[in-house]
Every structure is written in structure tokens, then in C-alpha cells.
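A protein chain is absent from this complex, but the other protein chains hold their places.
Chain nomenclature is as follows: A, B and C, assigned in order of appearance, with residue numbering initiated at 1 for each chain independently.
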Amino acid sequence: MRRIIQTTLKNGSVVILVLLVLAGIVFVRNFASIDNAAVIVRQSAIPAIAVLGMTMVLMTGGIDLSLGFVVGLASTATGFMAKVWDLPVDLTVAATVLIGALVGLVNGAIIQYMKVPSFITTLGTGYILYGISQLVSAGNVITRLPPSLLAVGRTNLLGLPTSVYIAVGIVALGWFLIHRSVFGRALSAFGFNSRAAFLSGLPTARVNVLTYVLCSSLAALAGLLLTIRVNAAQPNMGGGVFTFEIITAAIVGGTSLFGGVGSVIGSLFGVLIIKVIENCINLMNISYHLYLAVQGGIILTVIVMDKIRSRAA
Amino acid sequence: MISITPKSPIPSISLRNLSKVFALALIAGTTFTAVKQSTAAESSASKGTIALSLKTITNDDFQKALADAVKAKVESMGYTFLLVTAGEQTAVSAQVNQVEDLIAKKVTGMVLNPMDGNAVVPVLGKARDAGIPVVTVDSPVAKGHEDLYITFVGTDNFNAGMQAGKQMVQSLANKGKVLVVRGANGSVAGDNRVDGFKKGLEGSGVTIVGEQPGNWTNSVAMQVTENMLQANKDVQGLFTASDVMLDGILEALSDANRKGIVIISVDGSHKAVDLLAGGDIYGTMAQFPQKIGSIAVEKLVSVIENKSAANSIPKVIDSGTMLYSKDNLDEAKKQMF
Amino acid sequence: MDEPLLEMHEITKYIYDSSGRPIRNSDVKILDSVSFDLRRGEVHVLVGENGAGKSTLMKILGGIIPADQGTITLEGAAVGFASAREARDRGIAFIHQELNLCANLDVAHNIFLGRELTRGGVLDKKKLYAQARALLSSLGFEIDPMIMLGRLTTAHQQIVEIAKALSYESKILIMDEPTASLSKTEIDRLFSLMRTLQARGIGIVYISHRFEELRQVGDRISVLRDGRSIGTIPSQGFREDEVIQMMVGRSIDDMYPHFHRPTDDTLLAVENLRLLPGSAPLSLTVRRGEVVGISGLVGSGRTELLKTIFGARRLLSGRIVYNGKKINGWRPRRLVRAGMAYLSEDRKTEGLITAMTIRENVTLASLFRLFRSGVISQRKESEAARKRVQQLRIVARSVEQTVGTLSGGNQQRTVFAKWRAAEPQLLLLDEPTRGIDVGAKSQIYKMIDEIAAQGLGVLMVSSELPELIGMSDRIYVMRAGTLVAELTEREVMTQAGILAHILKGAPQPVY
Partner (left out) sequence: MGQRVGRFLFSLLGVAAFAAAALLVPHFLTPANLLNVVRQSSIIGIGAVGMTMVIVILGIDLSIAGLIALCPMVSGLLMLQGVPIVISIIAGISVGIVMGLFNGLVVAKLDVPPFITTLVVGQVSQGLALIMNNGRSIGGFPASYVRIGNGSFLGIPVSDLLLLVMMGIGIFITQFTPTGNRIYALGGNETVVRQEGINVDGLKLFVYAFSGFCASVAGILLSAQLDTVHPIQGDPYLLDTIAACVIGGVSLAGGAGSAAMAVAGALIIGSVRNVLDLLGVHPFSQNVLVGTIIILVVFGSGLSRYRRTVPV
């Protein structure tokens, strides 16, 4: 635990978050309210689930550019299963996550066994998935989803929807998986030095593939919860912007771009940082167009700062 | 380490053969779909092919309705219908390429919904040079190029927005704060509606306190609405550039349990009319895609068949707009798409 | 002629602490006032154990790293090189062990990389190829300068590299184990080339471990040990044991403990294994409690053999039986669980994860046994790690120290610790003592002996014949991807005996 906290502190995401929040409290009207905090938490819950997978993928030294499009696919699928075919809730949830798992399996297999670099593979599959979900849905937005499904993510507990608690649970599991399990160790070993890991008898191929499976499954789950949250299923949810948001969160959270190192807590802070910024931009009614630039600026600053620090050390 | 063995020849070779097979299969696949498509297009000996070029029919009931209307009219008049869509909201260049390809294909006539008022100007010139008559619909071509097309049929988005603005002022009794959920960045139609809405508010006591883009997507619309509501506890009204974002907006409102906010939208889709019936929204400025579609095809065909001279047709045909509200539900149910 | 071409006087290089500051007061130095000189047209051989300071000295000469003290005089003028480029421009060329060329460029473009011939800023290809061809033929080689370098044999690539060096009008050539990956005939061609260079008055510093070569090309031999010059002798009729004595500082026998006794039950049996499409099938056995050595030149397929047994390389044909089970097609994961261990020759990229801590590295191969549940208990893990660290006397601040910061010897101990923790039955060792100091070596020899004494089987590949002979109960000799001899009797297990087999087919080297 100590090491986790140290790494988290070292990657500075906590510092950034604290500074941002302070700035928000001081300069942004209506920022400092329980209500607004709750809004930010609600908005962070779903990305927090997705960022977990991206963190793991980055730990292998790869990247998943298809993540956002899995969200869209999952949303479409959820809509169809729950509304059009009205399948039972549990089945819908299971099937949606399964679809994600399949996508991840394809990504992982192509990357691991066909040796196609991850950014090419996922760039390609991303386009493919987006195309598929657009064609399948014929662009129909499915709304008014069955209450039984909505209940999964929206039942109110102590002022927060269940999706938040689901996210907390999954992040906790993820923390354990990455920092306390043999899988996590193998993952980071693979990320540092796949060859040595393989020759030490670690199941590197499985680990690599499984990582992408987990990433896409979590993305699918995120898509499901997003659909529930919005009570509308449509293919252009998520998308490239979402992917970039998640990558930013992970990197701001201190996940190494060279593989091996990743921090769940850090990534979580990364998500919060992003959502706080978005929130402030909206509260201050600044032109939303600033957003991409601001987001990019932050990630660059973090990378540069991080590098310079490591140079100094 | 220098090895005297070539790096594991066996697997790589088999892998490569595999990939060749894949590639071939791929080509085969393409050709197949291609054949299917083309035969579909060429079937039924007809007076010719009339093509409709749209940005997309996805996530957009309006465009779908428009496409259906055009198709019906075209086929009823004995022509073959061909639909090309550019896909992405932003694929401006894709649409231009497609129109060029239609010209190369020598279609008889074209109904065009420009994704960008300027971008289509050069290609419209090419269509004219190739002697292919064009009617534009829904969103207008940049001013000063009226010679390039027969006529424009569509809703005056600015006007629709302005009507919405006036309605807002009226229903808020001339005072209050409103939020605006815009369309996607760079969408002409969306921008016009919002500009019109602002025009409609001019000189009234109603002020816009928050204005963020919803990117035509419910999830984005929901988030920006949530956040804007945090900044403005006391809003009484909300205007959105399209029905497609209503669901997200309503979710945000109910989460923040805000009741009695006057919501006005644009489109007049069946979805909006349902919400209207349920009392979730105040009103939506209707467009009439069926009307747009059939008028456009009528004018186009009359020129193709030389029934009327192109210059005898007015350059702008406003398909009109009207407010659907709980007062005219029955009418709305008849007209909605 | 008598005035030396080069003089390096009392060169000293301190060891550096982690923050990169030299530790001057330490009595341990990388180089301790080493002097070295080179005459025109001579081949001056530099020998010494790994880590004796040979390469450091040459790196200083090559301008790759600076000296902390001492002077370098080139043709009577004191010089100091800020960079490799500078050293090279002054006529000092470094032929590294691993080739320094671009496989994706053609020969000419490689030779003139960085000094491309141009006319008005545009490449003058005609001139480029003409000069390259001239250069190569002046060395007596007709290599097409337009051919992609990657398509050449290693030997020819080396020729190209030498040609490149000469194109700088080099006066001094530093050759670091140039024959490591060459066949006998190629070696001979290289030597004749070296003689032509000598005739041109070029001085050559020649680093090698192969005594048979020293007699062929050497004029003088200088020996380094632990960063000090031990002495310089003429290579005419030197005695090997004398030089070895100088190198290791003690007689070689007492380094190799031999308490283990082979049993009769076979642990590993390789039958008709075909390593490469071309090569003849090979068979070998390893018994419990036995240390089996494999000798052969680098590139004879030794490493490939071990990797194939360990499932890290596809096996073309034949069968491998381990513990009575056929293990064809098993991958390392399964084999490690079945008690097999492979210690790679390449510690940094294949043996360790240098960015991880000692704890994480030591348990890497035994996680599956330590934590069957899949959940890591840090307490349990640290205990396991500490146990091995003590057992193998790894010198480190704590088990939480990152392996990258350890010395070569301690890194190698860590790899052993990893495999000991996996509690293996069969150890495949590839150059187990490469790049570690004499002290660490003798300790590793003890370790191997203990392991065998515990009834484990050891299959060991090594280039250092003395250690191979010292440790092994049997020795297989490998050539061209197959086993060409098995030496079982102690009396035939001599350097000469083994070399005879290694070089069979080629003319016997002069001993």
C-alpha cells in the first residue's frame, strides 16, 4: 500500500487535482457545492471503469484506440437487447459485456499472434466497430429503456446512483488485480520486458490477450452504464473523444508510456481531474471548443514535467 | 547474439500465406457487395436515375424521413432512386467526392442536401457543366451561386429558431433565464437555429445564461446540461437545436429534479411529439421532410422532362415551419415524421 | 618506426556512484594507472578476464568515455578525445564486437554514412559506389557496393566495417573479439587482411580470448586484471598457463569444486532433434546429479539447442523426453512448472527485469507455486526473496533494491536465485559466468556443483573451456547446428582435445 501511495504522490496527479479544486472553489461560481460535487462524481463513475482497462493496456506497452467505439457498440447492443428484443436484464448485461470481451479477444489476438502493433490494430478495429454499430442500428436512437434495466445503474442510494457504487467496486477490484495479484505482476513484468517474462515461465501471451479482453469488457460495461444513465442507446456515444479522454486520464494518472508501471489510484485521479475541468468550463460557460486544446495541454504538461523530473532524479 | 538460423522461417511463411488468403478473400468480399449494390441500383428499366446525396441518415429521423419521401416520389414518377450518404456529420469532402462520382456516373438528376454551404459550390459547377440538374434541400448553398441549382427547398432554420425564441419569450412572460444546448461544432443548420433563437429573444427580458454544444449526442447533451444547471439554479427555459438531444437533456433535468422548465426544440419528430403528449417539453418547431422531399423531386423532374424552364422556378421554396405544442397534438400526430 | 604510434600513460578510471560522481578514495578502480602502447604495423593483443578493464581502456582510447587521469600521446602529440567522432577523425577506429552497420542500407551507403559524397548537395552516387568498390578491392575483397548489407554474411559485413574504418585513413584499429562469430576459413581471411593492414603501418589493438589466435596474429600480449596492467610479453611462444596465471591470478584447478556424483537415472533425453532445416539430427542425455557441458563456437547452435529444449524455439523434428514425459511443443510456462530452468546468456534482456526489485525478480519464476490462489502476500513474498538473497549471498541494501542498480555479479546471482526459488530439477545454463568477476565466478561454480550434488541435472553451455572442463562430467561438442562429439573420459577433456573437434574439417590451428 505504501508504495502505491508513494507512486501516486510521485506522479503528481493528486497535486494537480487539489490545485484544480482549489482554483475551482476560489474562481468558479457555484463550483463549491455538495450538489456539484455529486454531479462530478456521477460523471466520473463511468470513465473510472473504462480507464482501468486502458491503464492495463498501457502497462503492456500497448494502447487501445478502439475503446470509445466499443462504448458505442455496447450502447447500441444494449438498446437492441433491452428494448427491441426485450431480453431479461441479466441477460442483456451479460451479453453486452460478452460482446466487449469478444472485441477484446480479437484485438488481443491480432496484436499478440499476428504481431500487428497495437495502435494500428485498434485504430483499424475502432473504425470497423464504429461502422458496424452505425450499420446495425441504422442510426436509430433507442430511448425509454425498460425500468428494470435502468434500475441497474440508477437506483438511488444515499443520493448517488448505483452506477457510482458499481464503479467503486470495480476500481477496488482493479486495484487489487493490478497491484496485488499474480496476474498484475505478470502484466507489469510483460510490460517491462516481455522476453524475460516469457523465459521466466510467465503466461505472457495469455496475459497480453487477456488485458485487451478486460479492457474492452470494461469499456462495454461503461457503454452499458452510460446508456442507462442517459436512458438512450446510440452508436455515436463514446467515440474518439471518449477514447482520448480515457488515455489522458490514465497518463495524467502516472501510467508509464513505456509499459510496466501503472497506478489505478492515479488513473482514478486522472478521471476526476478531467471531469473537474469539464465541469468548470461549463459552469463558467466558456466556449466548449477550448476543451480539446486544454485537455491536450494538460497531458503534454504532465508528460513533460514527468520526463524532466525523471531526468533530474 | 548472432544466430546461424534464419529467424523461425516456418511460422512466418505460413503466416504470410494466410495473409494472402485474407487479402484475396477481402477483395472477393468487396467485389461481391459491389455486385449486389450495383444490380440493386440498376434494376427496373426506368426513365433514369435520380440520386439523393445526404450527410447521413443515422441518428437523424429527419434525414431518414426526407430520404423516404424522395424515394417514394422518385419511384412514383418512374425513375430509379439512388441514395448516397457521406456518413460522418463532418465528412464534407466525402460528400463532394460522392457527388463527383455521381456526375461521372451520369445520373439523370440530383437532389442534394449540402453538408456545407460553400463546399458544394465547385462540384455544383461541375454538375451544371455535365448538364445534370440539381435541386438542393434542407440546408442552403452559400449566397451568390443561385445559378448552379434549380431551387432550394427546405425549412428556414433561422426562422424556425426565431419562432422558437418568440415562443420562449411569450411562455416565460417576457422575463427569465434560459439555457441553450447547441448542435455539433460546425453544423450550419444548428448554428442558424441558435442564431435565430437569439434573434427571437432580442428586446425581451429573457436572457441566455448558458450555451454549450451537445454534439447531437444524448450523453454529451446530458453532461453539459447537468453542469450548466449547477451554475444556474434559477433557469426557467431551455432551447435545444434538435429533438435528437431531448432524451439526454430530460435525464439531466430529472436527475437535478427540475420541474416546469419550458423546453423548446426543433424538428417535430415523433419522439418529440410523444414527449409533448407526456408534457415533458413545451414545444418543438416542426419541419416537414415529406413536403420538402416531394416538392424537390417534382421540380427536378419537371425540369428534366422540360415541362418547365429552370429559371421559371423560384430559387427558394420555404417548406415552412410551425410550433407543435399540446394545443395542436392531433395535427402534430398527423404531420410528424 | 621505433617511436611508438600510441602511448597511453597511467590511465585511471574511478568507479562511479549512482548519482554519477567518481569515488576517488575507493581502492577499487575500474582502471588503476594502466599504461599501454602500440607501435606502427604491430598487432598488440589485450587479454584479461571479463571486467578486467579491457573494454574500458579501449573505450577511453576510442573517445567513447573520458579518462579520469593519465595522458594519451598519439604520434608524439598529447591528445584528448571529447567524442568517438573526434577520436576517429584523429585516426582511431573502433570495430565493435556487435556489428555497427545498417542492414537496410547498401554497402556503399553504409561506408560513407555521415560523410556522404555530394555534388551541389545532391548525392553523387557514381562516385560513392566507385570509391566504395575501390576501397573494398584494395583490401582484396570484391564485394558489390550496391548490395544490401543485410544480405552479406557476418564475415563480409565485418570486412565492410573494416573498410569503413580505413576510409577514415585510420592509423589505429581497435578490434574487440572480431572472430567471435566467424568460421575458421573466414577467420583466416580476416587474419590475412590484418597482415596487409600491418604492412601499411597500421597499428592494431586486438582483444581476444582465443589463445590459438594470439599466436597467429599477435606481436605482443598485454594482460589486464582487476583494472591493473599485469604485464606485457611477446606472443612468440608464450605459454598458455602462464598467461592464464596472469589473467586469473591463481592456478585454474582450485576454482572448480567437483563434489557432485552423477546418478544413473536419465532426467533429460533428446532424440534426433533437428535444430535447423539443414543440420543433422542430434541426441543427448542428462542424468540426475550430472553436469553436462556443451562446447562450440558462438553461432554453432548452442543457444538454439537450449532454447529449443526450453520450448522458446520451434522444434523441427525429433523428440524431447523429460522425466519420462514427451515434452515436444511444451512452452516455457509449462516446463518451468515441471521443474525446468533456463538461465539465458543475455542477462539484461532475457534473464532479469532490471526495472523491478530483487524481490520481484527472485519470485518471478515461482509465483505460480508461492501463490496458488493468484493473490500475492507481500510478507510471504519478501520472506521467500530474503531467504534466496541470503542463500546466494547477494550484496544489496534490501530486497527492495532495483536489480538494474546491482553489479554484474549480483545480477547473475539474482538470476540464479530466481531459478533456485523455482525449485527446478533441470538447469539449462547458457554462459553462466559471462561478464562477472573472478570472485563471483568461483562462487557460481560452487553453486552449480551444489545443485548437481542435490541430484539436479545441469546442462551448461560455455565459451570458456577451462570452466567447462572444470565443471562437466561429460562434454558434447557442437558444430554447424549438431553434436559432433561426446567426450566422457577426463583425459580427453582438454582444451586441445575439444578444440580439435570444434575446428575439425578446418586446418588444425597452430598450437
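By definition in this document, a contact is a pair of C-beta atoms (placed from the backbone, for glycine too) under 8 Å apart; a residue touches a chain by one contact, two chains touch by 3 or more.
Note that this is a predicted model, so its numbers are computed, not measured.
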Omitted chain's touching partners, listed by label: A, B, C
Which residue of A:55, A:96, A:121 or A:181 touches the chain not shown here: A:121
Given B:82, B:201 or B:332, the one touching the chain that is not displayed: B:82
Which of B:106, B:175, B:233 or B:326 contacts the chain that the document leaves out: B:106
For subunit B, the residues touching the chain missing from this view: 7-8, 11-12, 15-16, 19-20, 22-24, 26-27, 29-31, 33-35, 37-38, 41, 82-88, 90-94, 96-98, 100-101, 104-106, 116-119, 121-122, 142, 185-186, 188, 191, 213
Residues from subunit A at the interface with the omitted partner, ascending: 63, 110, 112, 114-117, 119-121, 123-128, 130-132, 134-135, 194-195, 198, 204-205, 240, 244, 247, 251, 257-258, 287-297, 299-300, 303-304, 307
Footprint left on subunit C by the chain that the document does not show: 83-85, 100-105, 109-110, 113-114, 116, 118, 121-123, 312-314
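Just so we're on the same page, only the chains that are shown with their structure count from here on.
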Per Cα centroids, the chain farthest from subunit A: C
Distance between the centres, which are taken as Cα means, of subunit C and subunit A, whole angstrom: 46
Chain centre separation in whole Å, for subunit C relative to subunit B (CA means): 69
Multi-partner residues of subunit A (at least 2 other chains): none
Multi-chain contact sites of subunit B, meaning residues that touch two or more partners: none
Partner subunit A, residues of subunit B touching it in the complex: 15, 56-60, 64, 87, 185, 209-213, 216-219, 222-224, 226-228, 230-233, 244, 247-248, 251, 255-256, 271
Complex contact set, residues of subunit C against subunit A: 310, 312, 332-333, 335-337, 342, 344, 349-356, 360, 364-365, 367-368, 371, 374-376, 418, 422
Footprint of subunit B on subunit A - complex, ascending: 29-31, 33, 35-36, 39, 42-43, 114, 134, 137-139, 141, 143, 226, 229-232, 234-238, 278-279, 282-285, 288-289
